[in-house]
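Note that this complex is displayed minus one protein chain, with the remaining chains in position.
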């Protein structure tokens, strides 16, 4: 059997090269469960509405369930000449139950059928994505809690700026991932729309019950415009945009793990089981998972831009260009899920080198802002205090000494507001002082961890 | 005055080339209203909390209001050597009220300040974007209602497929824009977060009241992690992603208006006031607004990619790379708003050529699906009906005759299920038959117009 | 056997999830021929230079040839735990000939090895790409020659502008593809550089002969900086940039074939064997190959942007992010080659509807520019002539008459420079008059076809 039956008015078979070019079965076979679920709901509705005899509907449904089993078991032979998953399954259906199988496509088109399949796929993907994000959030919270009081240098411009809690720093990633969770959920609301009944583009001339089909398949709403329903891929693009942002977040975490596991920073040790060895340099332990995720971020961006470019300037309604929606989406979903899974393991097994992080936070000039704030509290306008401390730091730097190694008389050369208590400053005190909501003080961070735990556990 | 006061420990002025390279004042001056509003709220809070004397807070607030007036009136001289809008305003403040002005920056950093300014800007932009989208929706509904029963060919693959109502086709764009409205509103929820109090990255060691500042500035929430708050530009990317989809929708409408106003299609006439003339061919009327919007879609995509790429792999917290968030955002906002405004006028003045559209829908083979459905209703399985009609169309095409010009006996050569009523088929009947929710039947489309009106008017 | 031997200092095996994440063998096995060719050349050089005994080099070379045969025959079992194609082959080598196999990696690293493999792959790909481009050029020339004198409307802004030869229009695509050919050849010059000998990053401490290896493998030059050689993927990006432009050209041709095969334009008929049928509308013949190529253009853009994003901000030298270079490249190469092949068949079998094209070029106002030029030749400044004809066209349009249906007295109402000969204007005369180099006159187009033939046949 071939698509011959589709080609009624055509006088020639598809060119072999063209057939291969056009066929989507090599990748859309991944949608077989969604396709069969949609067909079963559609057949049930056709029978219930009396559009086809109920008995025939039952026969179709049983055969479809068998076909699903065949594919599950790897016993189904997909044929390129049948182009896509829809025709492969329909052809097998007709093979199994004869002409009655040809009634399944009543009141339906491949245009609304593929829109349905893809929406079902995206809904499931979003569920898994959110679970993956929460898994990584939980791992970050575990590491934050286990190292709740570890101090490290906070950076701006990759220069040491002020001491922060490492747990506070990790919670920044919790916040990013939390926005991702919310974005995917917003995306779900626009994905959760049942398009079947739109036909090729104009709706169908049969007394169908779209709400019944929606309810069977777990959709909250039905689409409101048949032309839009077969032309729309916004939900795919929106998934890809949300995925791009999530990968961007991972790429930032990746960058920091790469940095922190260098000999120069040395704040963390990536577990051997998430690192790889060199083919030539036996001493190397390379943070490959982090590097790859950073690289794969570009790939996910590329899929987003590919589809945006592909949709640009397309007239309504369905055009074959839309077939290009799938491979990029599948790869985006797979890449994001694999990255989340690998990161969850890598983060969970991360070893923090509290000593090195703490030492780095004590030395040098990280308390300079605190010194300026000290002067402000003594009444100096901030801008002048900033200027005084700037000169003080320049002096210390020239002497190659840390601020903590200066004596009071040296401080007082720059302002007589300095008193003995300026020598008591420590990274710990600096951190503790920043006890505003969202700040790095231990009490604030503990409260944030608790809030974050609730958010992760909240369905 | 220069940034000298900032460069306490530096021994050299900024290189002239580097200063120009680094300065953001040529574009971030656009944020002066947001910057001053934020500073006023911050000063008021500092006074209220006793961090600075209330009287000094009042002096700062009055001077800031004067500075805003100076900029409004074009009497403010922006200096490149002061780098950015923040330092330009602070320097003027100190110029006006002396050292007290230097207290404004207490418990604040440019890092949280610029995050605040940009969030205020985005919140306002989203409001205007939604108004622009609704304006175009209203124009589409007007044209749909004025031409509610006009029939045209519906297209798939740009081939005539089935008759549809032109109003139904226009409503497809209403749906797209409605998704855009919802997406921008979702984006607003994540933008509406007040970052001030995050300081440079770690929070601030002063008893500030972040909620008061949020309330003064109309924010619903405050940020929960200071490191994230100064590192995050998700809200900008999310605006750009939503804008990319909105422009993509406009590009599709643009493509159709370009097509429909060709001599070949001829379904609409773009008003002279939205078209342009040729420098060499006097007969030309070019759909320039539509073409440009199609072209500008790429530009908006580019800004999205630019920022996504720019954020990839950045370690926390603030890095100067983030300064590149603004120009692309500003251009995205301006391009989208200008495009929506131009389209609203162009659509509102569109003249529909109902006669040509109707003729195109009657001729040829657009009713072939209806003929197949006719056979299905007579009991033939859809797939066989499809095959019969395929041969019928091939026969007619070879004779170069429309289906409506075939006689009953010719129909019956292909199936004896055909009876005299098959000759009664019209585009109007075809359209009317598709009376499912979301279908192209006039009753359905009227209901959709009513629903759409409510959505547009709904705040 | 596992990568155990690589993990000397590691205490743990790679995590299962991480191993799958890191492994490149699922896609880089495609490089086995290049990898083995490189290893053979390397082994031969090691023996020749006395770095390993010549007999051992011979044993390695023989075993490698056998391994290639095993893979050719599908008898090789690739193992994910061996990560990549390099380790899979080396492990098999050692399995076959024992410890001697462990000498192959002397004076080499996977970093320079993979750079070599990829450069060999790209060189071959470019050769095939150029052949594909020339194949399509030849098909375009065939259609142009077969329809050398067919007149059609030339368009600007998709509005009919001036008559042109369809052959001239097709030759525009020849020019685009010719630039593509040259761009790929320029890219080849920068790809044709032999990186082996760069080691991990610093060069190798063995008396190797890099020029010998280059000559064995058919490279023109060797790389000049070992750090650059293992960090550089410019040649991949440059291929992808050239491919993006080539796909953009195909997308424009695709757009025109879609337009021209609509009922509205009707200038060409795509052969049934390159079109597809509708699952619901029996009358449809859809230009799927053209649509898909248009859609796939976005995909190729995406791969370009993905790699550009991925390379942004990477420190030297090799980082694992670079592994992401391959899948996008492979898909780009495959997509471009498949598109060129499909287009070559589609173009070659295209049927031109000369009558419809000619009629469209005669009617309406396409000769308006010629009328303006007529007045210029009578002495009127062009800008005034343009204005006169503008009014003339407005008059005719209001009367709904073509220019050719106006009488001389009507012409003379707008300028008394008009004389009887203005009524003799035809599309054919218009075309013939544009006999400047590059113009649409038949003599010029014939000359261009001849020139183009020579370019295609020229190696």
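Labels A, B and C are assigned to the chains in the order they are written; within every chain, residues are numbered from 1.
Here is the rule we go by: contacts are C-beta pairs under 8 Å (C-beta built on N, C-alpha and C of every residue); 3 or more make two chains touch, one makes a residue touch a chain.
Everything numeric here is computed off the predicted structure, so don't read it as measured data.
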Output for the hidden chain's shown neighbours is A, B, C
Quick one: say which of C:25, C:80, C:130 or C:248 touches the chain that got left out. C:248
Checked against the full complex, the residue among A:326, A:386 or A:434 that touches the missing chain is A:386
Which of C:113, C:271, C:309 or C:415 sits in contact with the chain that's absent? C:309
Logged for chain B, residues touching the omitted partner chain are 3, 6-15, 17-18, 20-22, 83, 86-87, 105, 108-111, 199-200, 271-283, 285-289, 291-292, 294-312, 319-324, 327-328, 338-339, 341-342, 345-346
Can you name the residues of chain A that touch the chain not displayed here? 156-162, 258-259, 262-265, 277-288, 291, 305, 308-309, 312-313, 360, 364-366, 368-369, 372, 386-387, 389-390, 392-393, 397
Had the left-out chain been drawn, it would touch chain C at residues 5-11, 90, 94, 99-106, 111, 154-158, 161-164, 168-169, 171-176, 179, 182-183, 186, 189-190, 197-206, 208, 210, 222-232, 234, 237-238, 241, 244-245, 248, 251-252, 254-256, 259, 294, 297-298, 301, 304-305, 308-309, 311-320, 369-370, 373, 376, 381-384, 386-391, 393-394, 397, 430-431, 433-441, 444, 448, 451
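As a convention for this text, only the chains that are shown with their structure count from here on.
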When you draw the chains as points and link the ones that touch, which shape shows up: line, ring, star, complete, or other? complete
Using Cα averages as centroids, what's the distance between chain A and chain B in whole Å? 23
Distance from chain C to chain B - Cα centre to Cα centre, in angstrom: 33
What are the residue numbers in chain C that touch two or more other chains? 277-283, 285-288, 291, 305, 308-309, 312
